[in-house]
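I have a structure I would like to understand better, so I am pasting it below and will then ask my questions one at a time.
The complex appears here minus one protein chain, its other protein chains still in place.
Let's look at chain A:
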C-alpha cells in the first residue's frame, strides 16, 4: 500500500500519457503562436511556460529524492539536471552534455528526440525553424536558476538534433572557482 508520495521519482511506474501531454502542449503552442510575431517570440513564450515547471520540479527533486541535500558545485548541478531531473520529467536521461570549447561559461545539453517534438513537423518546403523544445529549454533554465546557478538557455536545431545552450553568469563561474581553492 505504497501511496504515490512514497514512490521513487526517478523510476516512475506510470508512463507519461503522451497523447494528453501533446494535445495540451499543442494548444499552448497555438495560443503562444497567435500572440507572437517572430520565431524568437514564440520560443521565448514557450520557455516562459517551462520556467515555472523547472523551479517547481527542482524543489520536488531535492526534497523527495535527495533529502534536502543541495548541489553547490557547477558540474554536479549539471549532472544532476542531466540525469535525475530529466529522468523525473521524461523517463530517460538527457542524451549528452558538452562544454563549449571556446567559452567556459557555455554548456550544451543534447537531445535527439525531445518529447515536445514527437508529433510536430512541418512541410518539406517550409523553412521555419521553430523548435518547440524551447519549452524544455525553459524548464532547464528555471531549474538551474532556482538552484542558484543563474543562466540563460537558448534552444535550437542543428542537423535535426536539439541543442539547449546554457550560458552561465560570470558570478557563477567565479563562485565555483573560489570553492575549488577550499
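Here is the rule we use: a contact is a pair of C-beta atoms (placed from the backbone, for glycine too) under 8 Å apart; a residue touches a chain by one contact, two chains touch by 3 or more; residues count from 1.
Criterion: contacts and distances are computed from a predicted model.
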Hidden chain of the complex, named as in its UniProt record, picked from "Beta-adaptin-like protein", "Trafficking protein particle complex subunit", "DNA replication complex GINS protein PSF2" or "CTLH domain-containing protein": "Trafficking protein particle complex subunit"
From A:29, A:134 or A:154, residue that would touch the chain that is not displayed: A:29
Residues belonging to chain A that touch the chain removed from view: 19, 22-23, 25-27, 29-30, 33, 119-124, 132
